[in-house]
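All protein chains but one are shown at their positions in the complex.
Here is chain A:
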Amino acid sequence: MPAVSKGDGMRGLAVFISDIRNCKSKEAEIKRINKELANIRSKFKGDKALDGYSKKKYVCKLLFIFLLGHDIDFGHMEAVNLLSSNRYTEKQIGYLFISVLVNSNSELIRLINNAIKNDLASRNPTFMGLALHCIASVGSREMAEAFAGEIPKVLVAGDTMDSVKQSAALCLLRLYRTSSDLVPMGDWTSRVVHLLNDQHLGVVTAATSLITTLAQKNPEEFKTSVSLAVSRLSRIVTSASTDLQDYTYYFVPAPWLSVKLLRLLQCYPPPDPAVRGRLTECLETILNKAQEPPKSKKVQHSNAKNAVLFEAISLIIHHDSEPNLLVRACNQLGQFLQHRETNLRYLALESMCTLASSEFSHEAVKTHIETVINALKTERDVSVRQRAVDLLYAMCDRSNAPQIVAEMLSYLETADYSIREEIVLKVAILAEKYAVDYTWYVDTILNLIRIAGDYVSEEVWYRVIQIVINRDDVQGYAAKTVFEALQAPACHENLVKVGGYILGEFGNLIAGDPRSSPLIQFNLLHSKFHLCSVPTRALLLSTYIKFVNLFPEVKPTIQDVLRSDSQLRNADVELQQRAVEYLRLSTVASTDILATVLEEMPPFPERESSILAKLKKKKGPSTVTDLEDTKRERSVDVNGGPEPAPASTSAMSTPSPSADLLGLGAAPPAPAGPPPSSGSGGLLVDVFSDSASAVAPLAPGSEDNFARFVCKNNGVLFENQLLQIGLKSEFRQNLGRMFIFYGNKTSTQFLNFTPTLICSDDLQPHLNLQTKPVDPTVEGGAQVQQVVNIECVSDFTEAPVLSIQFRYGGTFQNVSVQLPITLNKFFQPTEMASQDFFQRWKQLSNPQQEVQNIFKAKHPMDTEVTKAKIIGFGSALLEEVDPNPANFVGAGIIHTKTTQIGCLLRLEPNLQAQMYRLTLRTSKEAVSQRLCELLSAQF
């Protein structure tokens, strides 16, 4: 029976709830519910009109059933009817039902909106409160459209009751979050800022929430809130614990408001000196209070006090400008590291992570290393240990890397499964980043594989191979070490992969030692063969053929293995094909050819570690990667790491088996080739011939390569089995020059080789391209070059198409790719100060001048990479302009023959959501549009 039934009399509801609770089984409960649903349905459908009370009761029952986890598909209309009741309780239940059950795209919104409109106009504060609550709960676009204009008026009207003001502020905040474009800025904003001075602390609290969110998007408009917030905060922190009466929480004056004010201040850079002094005083007071004896033993007291303290520390870190405060904050957190409250230890570890990245406090953070290592060993809660790992990672530098890496490795032996992979990635990154001695690096990674082989992802072992291949000082050591590691009777398959790869490349460096003679190396690897999965076996087969080249003396042994039925007739097509082809290669090819085909791997181009990318991704929002992402990541890896031979089956279908042998997906960029052989008066290429109909459909994948060239000028634009097209280009003002290199990858000549540049009718008036024809014959293995002179006449959107036709063997080949000549190539960077930037930004506030795009990050969100891309895009990267240091701001001028167009851009990453917002402002809509499109595709 009901324990309490206060001020209420829906006994039918209480009886129903009791019945449900008395049900002995799930089936009985469902039966009872179905009976009730049938009853309610018949009441709602019945001829007899229901009175308000019954309607309320039934709607309330439906709500209860819904909260039990059952679906409710009727009753919405009755709930909407309750909204127009004059009885408060009926209205209240109606609104509750709607806020719990109606989602934002319901068809009923129009009816609901009508009821809300009436209640807002009623001037009855209780009704207004209910209506505002409902708007905030549903918060749909339709609601924003209907009320976003109205609510600011309610908020700032002189005669609005305080409680309604509070509701209105938070309601507006919610609408702003869902549909900021529908909330008009205007005179009301300055009046909202002044609510920070309101007498009623409840109003101030609600207003601060609203202002904080508005200020994030419109920092200029709400700049005056800074000094008001500081003085409010100062009044709170200096007040005696009883001054604020009901807003004092366990002897802490207004903790919620304090936290919110400190948060608001984090939207801005450190304020002007006058205000700054006062703020520093506040922050010092907060830090001092932490040292005072507690006014109460209750945990609520210390929690509230420390909530304010942590927020103050966040602000100190955000400003990152007062070394004194930073070090004090660090010391305070150091005390918390040893606190008996788990919560505080957790938060201290978390906060210190951000402190570690400030140059002022990095050293101070490092002094706590022993405590943090101890936490890793003794904390009983995995989420706390996780924070300790994060902090060790953040505080790591060259001086303490060996210790931290060693501790992480030893922790890994017993670490929770849930965090092993992340620790593996972190160790791998630190070992690489701080390796002075690459033998240490190799040892560390092999240890990783030994301790936690299952958690070592492909990125990690690709990377160790990349590094060994690029650094010849470590190759002998690596070969010796993997050879020794492979001696273990049971070793992880990842070790076999690394061992197979390294010995295949560098086994010769240790073959002089009779203990690791070629035959011993081979036998050792082959003893693991049968225990391995297909991809590893495929990799080992490649190692064997490399051995044939390195060590002619083991050739017969290896040929025997390749020739065995278990290889040649293997059920797996990949293994079978490798065995057949390698056996054939070892038989037919001369030593010279073999040596050329199986030449040592060329160094990998230096680029961002794919492990780092992986860690960033792991730390990102969705732990569940969808297929699309995985695919994308894969395609990145093709360029970022040595795609192991086994993974690329498509390459096996190339005419020559050599293509796959080296197991390298990344092709080195085309070197500058010899000048085109002159003479033989080849075909004249008509650059502007309108031969679009004869053009082949754009080559698959060319879109991707195209996007890659938006921020860079050199590289491989296109490659298939026959042809490689490389580019080198330079641009100055409105002119440019592009060198196109056509490489014949086959041993047969290309005849009638005709590249054509095509500008569509739309593009032609805006872009001038001039070039000379190339020699129509391209010898096998040769490369020819073509120069294109470019002139940008006026801004343009489309890209020209490069269409190539030639005869190869008996067949006619046709390739078309978009040529990456894009508007941003004619950018000249412009440096400017913050003030100038915002002044210009404001001048370009006409809606047609601004184009904005919000999109999901397609690549890991890395600050350095983003900076490089913005610079590569051509604009200047302006530091210390945006109040939020996480944002990027750029400026530049697009040069065309006819005019120059100033461009401002702002990129706001949201790591949490893995999204970006890009805003472009230029004097010309089409330019804003095109630049926004181009740049959006880069992240």
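The criterion applied here is as follows: a residue touches a chain if its C-beta (ideal position, glycine included) is under 8 Å from a C-beta of that chain, and two chains touch if they have at least 3 such contacts; residues count from 1.
The rule is simple: contacts and distances are computed from a predicted model.
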Undisplayed chain, where the name is taken from the UniProt record, one of "Histone chaperone ASF1B", "UPK3B protein", "Eukaryotic translation initiation factor 3 subunit G" or "AP complex subunit sigma": "AP complex subunit sigma"
Of A:27, A:47, A:187 or A:246, the one touching the omitted chain in the full complex: A:246
Given A:206, A:861 or A:935, the one touching the chain that is not displayed: A:206
Residue among A:268, A:346, A:604 or A:939 that touches the chain left out of view: A:346
Touch with the omitted chain, as defined above, among A:243, A:381 or A:416: A:381
Chain A residues that touch the omitted chain in the full complex: 2-12, 14-15, 17, 21, 39, 53, 60, 63-64, 67, 69, 71, 87-89, 92-93, 96, 99-100, 103-104, 126, 129, 132-133, 136-137, 139-140, 163, 166-167, 170-171, 173-174, 176-180, 201-202, 205-206, 209, 212-213, 216, 246-247, 249, 254-257, 259, 263, 300, 303-304, 306-308, 310-311, 342-343, 345-347, 380-381, 383-384, 386, 620-623, 854, 910-913, 915, 917
